[in-house]
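I have a structure I would like to understand better, so I am pasting it below and will then ask my questions one at a time.
Missing here is one protein chain; the remaining ones are kept as they sit in the complex.
In order of appearance the chains are A and B, and numbering begins at 1 in each one.
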Amino acid sequence: MKELVWLVPLFPLIGFLIIGLFKNNFSKKLAGTIASGAILASFTVSLGIFIELLSGAEKTFTYTLFDWITSGDFSVAIAFLVDPLSSIMLLIITGVGFLIHLYSIGYMHDDEGYAKFFSYLNLFVFFMLLLVLGNNYLLMFAGWEGVGLASYLLIGFWFKNQSYNDAAKKAFIVNRIGDLGFVLGIILIFITFGSINYADVFGSAMSHPSNEPVIVLITLLLFVGAMGKSAQIPLYTWLPDAMAGPTPVSALIHAATMVTAGVYMIARSNVLYSLSPTTLTIVAIVGAVTAVFAATIGILQNDIKKVLAYSTVSQLGYMFLAMGVGAFTGGIFHLATHAFFKALLFLGAGSVIHAMGGEQDIRKMGGLKKYLPITYMTFLIGTIAISGIPPFSGFFSKDEILAHAFAANPLLWILGIAGSIMTAFYMFRLFYLTFSGTFRGTEHQKHHLHESPSTMTIPLIVLAVLAALAGFIGVPEVLGGSHLLEHFLDPVFEDSKLILFTNHLSHSTEYMLMGTAVGILILVILFARNKYFTNNEIPKSDEDKKSVFANLVYNKYYVDEIYDAIIVKPLDFLSGVFFKFFELKGIDSIVNSTGKLVIGLSDTFRRLQTGHVGFYIFMMVISIVAILFFNLI
Amino acid sequence: MITSALLFFPLLAGIALFFVKGEQVKKLALSAALIEFFISLVAYFQFDKAIANAQFAMSTPWVKSLGINFSIGMDGISFLLVLLTTFLLPLIILSANRNTYKNPSSLYALMLLMQFGLIGVFTAQDAFVFYIFWEIALLPIYFIALLWGGAEKVRITFKFFIYTLAGSLLMLTALIYLYFQTPAPHTFDLQTLYTLHLSQGQQNWIFWPFFIAFAIKMPVFPFHSWLADTYTDAPMPGTMLLSGIMSKMGVYGAIRLLLPIAPLGVQNWGTTAIVLAVIGVLYTSLLAMYQKDYKRLVAYSSAAHVGLIAAGVFAMNHQGLSGAVIQMVAHGISAFGLFFVIDILFLRTGTRQINELGGLRLVAPNFATAALIILLSSIALPLTSGFIGEFLLLAGIYQYSGMLAAFGGLTTILGAVYMLRSYQSAFLGDHTTVSSNFSDLVKEEKLIIVPLILVIFFIGIYPKPLMEIAEPSVKQLISIIELSVK
Partner (left out) sequence: MNALQSVPLNHYILLSAMLFAIGVIGVLVRRNAIIIFMCIELMLNAVNLLMVAFSAHHGDGSGQVFVFFIMAVAAAEVAVGLAILIMIHRNSKTTDIDFLNKLKF
C-alpha cells in the first residue's frame, strides 16, 4: 500500500482538474460527487497506509517521483515520505476533509459557484497533502504556499463582496510575510547542511551542539513561517477575517488542517528544535501568550464564527506551547483532537447559520435547541470536548500539554490554565446563547428554522463521535492507558528525546494538576450556565456604552488598526513619496537634467559662432599666440 | 549551421516582410516566427546537454585587419535565451494580430529584425559581434516605439535611445581596452578574453563601464528611469519584446562578459552592485504599489524581478547563476503574459486604469482565471515557473549575504501586495460601467493563453529539461571565476 502513496495527492488533483476544466458541463450533483469521491479514495489509500504502518516493521518509506530542481550541489526531488507523522496527518486531512466535502454538498446547495467551490476544495486538499507528504522542506513549502492560495480563493469565494476580498488578500499577504521567513530558513538549512531532505538534515544535525547560533536562526526563521500560517502573535490577524469564506472552508482550512501546518512543520523539524532550546522557549512563550490573548478576545465576540476563529487561534497557541515544551506528541495529539472538535463546532455553526438564513450574530439567536436537535447535541459534544472535560478528547490532549508545560515551567501552566478557563467560558457562553433561552431573531427567520439535511448532519454525527472518543488513543499512563499515539509516533520523535531533557512529573503531581484543572473548569462552566442559561443574559448591542476595558477587548485590542497605522499606511505613504518625489522629482529629473545640461551648454557655446570674420581671426591669432607661448615655456 | 539558420532566418524574413502589402503580412510574419521556433526545437533535440562550451559553433573571418571573426554558437545559457526568444515571438505576433496597426508590414518586419538582433546577442562568441548585435537589437525596438508609440513617443523614445546608447558606448570603450590587452595579433574572441587574467586594478575599473552598460539595459537602480515611460508608451508588441526578452540582454551580458572577464572586479564591487540591485527591487516594488495604470504597474514589477536576477548574478555562485538563468526564462514568460492580459483589458475597455475596472471575474471567468495564474507565477507561487528561479536566486544571494537576501525577499511580500490589490480591483468585486459588457476569451486569445499556462506549469513542476541545458555552462562559468579568484 505504501507504494501507492502518490495516489493520495493525485486523486484530489484529478478531481480539481476535472471539475475545474469541465465545470460548465456538469450537474451540481456530479461535481459534488466527484470531489467527495476523490477525497474518499485518498482516505482509503491513507487508511491502508496507516494500517500497514501499524503492523509493519518498516516505519519510514520514501517514494520518489522525479527530480524537481537541481542546481550545483542543490538538489531536490518531488518525493513523498510516509512515516507515522505524515500518515496521521493524511488520515486527518482526508478523513475530516471527506466529511467536510460531504457536508458542503448540503451546505452549498443553493450557491451558483457550487462546482467552483468543490474544485477549490479539492485543490486545497491536494496542496495540503503535498505539504505533509513532501520528503523535503521545499516540497513542504510548495504545499504551504499552495494551501495559502486555496485559502485565498476560498476566503474570497464570494468575490462580489470587496470586504471578503480584502480578507482574502490580507490572509495571503500576512502568510507571505511568514513564508519569507520560511524560505530563508530553508535556504539556511541548505547552506548549513548541504541538503533540504528531512533525512539528510536531521541526520547531520544530530552531530551539531545544542544551541548553535545557526540552528537557532534556522528554527526561528521556520517559526516565523509557522506564525504566519498558524496564526500566532503577531501574525494572527488574518484568521478571524478569514471567516468571510463559506463555513465548510472555515472548518476545513481555518480550523482543522491548514492552520495546523505550522505545528506539523515544527513537529517534523523536531530534531532541529530540540537542538535549539532558545527557540523552543520562544515558541512556548508565543504559544502560551497567543492562547490567552486570543481567548480573551473570544469572550466578548458576538459573531458565532468569530468566536470560533479566536478559539482556533487560542487552541493553536496550545499546540505551539506543546511544541515549545518539547511535548511533540502532545502537540500532534491536540492537533488531531482539535481537528475533530473544531471542525465539528464550525460545521455545527454552519448548520445554525444555514438555518438562520445567513445570520451569524449570536445575540439574534437563542432557543435553537428544539429546532435543530442534532446540531444541538453534536455542538454540545464539541463544546465539552474543547473545554477539556473528561473523558472527551480535548481533556486528554490538553492535559498532556499542560502537564508538560508544568514540568517545563509552572508559569506556562498558569497561562495554559487561564486560557482553558476562558475557553470553557466563551464556548459555553456561545452554546447557551445559541441554543437555549428564547428565539431572538425575526419572525421570518423563525418560520424558516429547520434541521439541516442529512448530508450535513451525518458529518456532524461522525465528527461528534470522534470528538468524544478520539482522546482514547492517547490515554496517559497515570490514567492506566498506554498512550497508543505516543508509541506510534515514537520513530519520528525518538531522536529529540535523546537530545532534549524533559522533567518528568510524579503521578501525584499529575493527578493534582488534572484535578485542579477539571475542578476549575466545572466551576467556570457552572458560572457561564448561571449567567447565560439561568439568568438569560444577552450581550449588549454595539451602541451601548461599555467599560473601557470591555471596549478594548471587544475591538480586539485594536490590533488591526495598529497594524494598519504602523505598517500599511506608512508603506502606502512611502510608495507615494517614492513615486512622486524620488522617482519623478529625483532620479528622473537628474537624468533629464543631464540631457538639459548638454543642450544648455551647447546653446552657450554655439553663441561663440558670431559670424564675424574679424572675431574669428582675432580668436585664431590669440590662440596661436597662446599655443606658441605655452609651448615655448 | 543551425545557429546561422536561427540567426539569419529572421533577418531574411524581416527584410522580405517590408515588401509585403496588406493584411497577409500577419500570417506571413506568424509563419516565419513559427518556422524559427521549429528550427530552435530541432536544435533542442540535437543539443548535447553534457557539453559546457558553445555548440553548433561557426566562425568566419570578418574584419581581417583587426582580427575580428564572425563567430557564433550556443552554450546552454545562450540556448535557453534563444529558446525563450523563439517561443515568445510567435505569441507576440499572435497577440499583435488581434490589433490593427498602421503600416503593418513595417511593424512585423521590425519585430523579426528585433529577433535577429536578440538572437545575435545571445549567440555571439566574439565580443565585437556581441557589440554589433547589441546595437542592432536597439534599432528595431526604437523604431517600433517611435512609430507606433503613444502620445509622448518622441520624447520618451529619444530618452530611451540616448540612455541605452550611452551605456553601450561605455561597453565599447571597455571592449577596445580589452582588445589591446590580448596578445598580438589582437582579438575579440570571447574565450581569449576569458583567459586574460587582468590585474586586480584593471578589473576594478573595467567593472564599471560594463556594469553601467548592463545596469542600464536591465535596468538596475538608479539607471531605471527610462523603463516605466518606455514600457508604458511603447505599443504592446514593443513592450512585450522589451520586458519579455530585451531586459534579459543586460543580465546575459553580465553573465557572458562581466563575470568571466572581471571576476575580481565583480568580487570587489559585488556588494555595491547587489545592494544597488536590492534597493532597486524594493524601490520599484514600492513604486508599483502606487500605480493606477496597469501597464505601468507591471512595468515596475518587471523591473523588480529583473533587479533580483541581477542581484543573483552578482552573487557569483552556482545557485544565483542558474537561478538567474531559469528566472530569465520564467520572467520572460510571465511578463509577456501580464502584458497580454493588459492588452486584452485595453482592447475591450479602452482603459488601463485599475480603478475604472472591476468585477471582470463575473463576466469573464476564464479570462480572470488565466490572469490569476499568470499573476501568481509572477509572484513566484510554487509549482509555477516563477518560483524556481526566485528560490534559487534568494539561495544564491543568501550565500553572499543573509541580510541582502532577506531584504530582496521582501519583494515576494510587496509583489503579493500590489499584484493582489490590482487583481482585486480589476477582476473582483462588482462590475463597473466599463466592464459590464466585457466578453470572455475568444479563440485567438485562447491560442496564446493556453500554451502560456501550460509552459508556466511545466517549468514550475518539471524544470529539469530546461535547467539541465544550462547546468554545464553554469558550472564552467563558476570554475572560470573560481580559477581567477583563487
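Convention: a contact is a pair of C-beta atoms (placed from the backbone, for glycine too) under 8 Å apart; a residue touches a chain by one contact, two chains touch by 3 or more.
Predicted, not measured: the structure shown is a model, and the values here were computed from it.
Chemist: Give the labels of the shown chains that the missing chain contacts, considering the complete complex.
Modeler: A
Chemist: Looking at the whole complex, which of A:Asn25, A:Ser207 or A:Gln609 touches the chain that is not displayed?
Modeler: A:Gln609
Chemist: Extract the touching residues of subunit A with respect to the undisplayed chain.
Modeler: 606-607, 609-614, 617-618, 621
The criterion applied here is as follows: only the chains that are shown with their structure count from here on.
Chemist: Can you check how far apart subunit A and subunit B are, centre to centre, with Cα atoms defining each centre and the answer in Å?
Modeler: Roughly 37 Å, centre to centre.
Chemist: Would you mind writing out the residues of subunit B in touch with subunit A in their complex?
Modeler: Within the complex, subunit B touches subunit A at residues 159, 162-163, 222, 224-226, 283, 286-287, 289-291, 317-319, 322-323, 359, 361-362, 376, 381-383, 387-388, 391-392, 394-395, 398-399, 402, 405-406, 409-410, 412-413, 416-417, 420-421, 424, 428-430, 461-464, 467-468, 471, 474-475, 478.
Chemist: Can you tell me which positions in subunit A touch subunit B when the two form their complex?
Modeler: 66-74, 78, 138, 141-146, 149, 152, 156, 159-162, 165-166, 169, 172-173, 176-177, 179-180, 183-184, 187-188, 190-191, 571-572, 574-576, 578-579, 582-583, 587-588, 591-592, 595
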